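Apart from one protein chain that is not included, each protein chain of the complex appears where it belongs.
== chain A ==
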Amino acid sequence: MATNRGDQSFRPYRHLKTLTEHESAVSCVKFSNDGSLLASASLDKTLILWSSASLSLLHRLVGHSEGISDLAWSSDSHYICSASDDRTLRIWDATGGDCVKILRGHTDAVFCVNFNPQSSYIVSGSFDESIKVWDVKTGKCVHTINGHSMPVTSVHYNREGALIISASHDGSCKIWDSKTGSLLKTLIEDKSPAVSFAKFSPNGKFILAATLNDTLKLWNYGSGKFLKIYSGHVNRVYCITSTFSVTNGKYIVSGSEDRCVYIWDLQQKNMVQKLEGHTDTVISVTCHPTENKIASAGLAGDRTVRVWVQDS
């Protein structure tokens, strides 16, 4: 479907490769910030590091005693942090594949995690309804924020690392000052539907938030109003991650419970492509920072990571 901008029409993504090394549902995939590595986390308690160019398996990170829900890369692509149902977070060295630190403190499964842009802090959200900020160097918890009344589904730092956004099953989406841990703004306050995912845009001015009523919204958090709605996918049960694709035009990419990856044009809000191939809910998607590449992860009925590229 051609866009109105006139310079080029959307070139569809095609399936490149299926990676089948996980033994259980894959919960998260993320490209490293320098684009050289792809990491995937799974309910089989391991993480796998793949080379982003050759898509060959480089390391399998073993250590967690329960399944892993989320992972995050440090800005220099040296460290990975994983959040697991065993109530801990682990920091792994991406070059050697060893676990360098274990962060303990949550009292229930840790669901989401992210580094700040300076990679000196890690923020994590958990089923124990709290958000914890950890100092990377020492591994100590420097803040515990008890701002939600149900499991925290998503946490993200903004571009300067001064704000943290958190989303929760209690239907709220809140913005916190990362230095003091105090609440700065509440974006959404309805009791339902649950907010399953929230993240800042690359320039930190907008927030992409997913709610469990098949909707994705782009908010201007300064004014507290949403600017765009994206729909057409199915999202009622799982905390599906979505992301911005900016390497070749501006798009929103998201997984869906109907086993497809959806791509919408950011401005026009129309769906430009639906990638089919997974055999179960697509729970996580990630875009390569410089190339036109998307990786997606499927749940237990699928257990694969699929990589899609755009022909040039």
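One rule holds in what follows: contacts are C-beta pairs under 8 Å (C-beta built on N, C-alpha and C of every residue); 3 or more make two chains touch, one makes a residue touch a chain; residues count from 1.
By our rule, contacts and distances are computed from a predicted model.
One subunit of the complex is not drawn; among "DNA primase large subunit", "Protein RBL", "EF-hand domain-containing protein" or "histidine kinase", its UniProt record names it "Protein RBL".
Remark: the omitted chain is touched by one listed residue; of A:W73, A:F206, A:Y238 or A:W308 this is A:F206. The residue touching the chain not shown here, chosen from A:L19, A:L61, A:C112 or A:V136, is A:V136. The hidden chain makes contact, of the residues A:N33, A:S120 or A:N292, with A:S120.
When the omitted chain is restored, the residue from A:D44, A:D70 or A:D86 that touches it is A:D86. In the full complex, chain A touches the omitted chain through residues 63, 65, 74-76, 78-79, 86-88, 91, 99-102, 104-105, 107, 118-121, 128, 130, 135-146, 158-163, 175, 177, 179-189, 201-206, 218, 221-229, 244, 246, 250, 266-267, 269.
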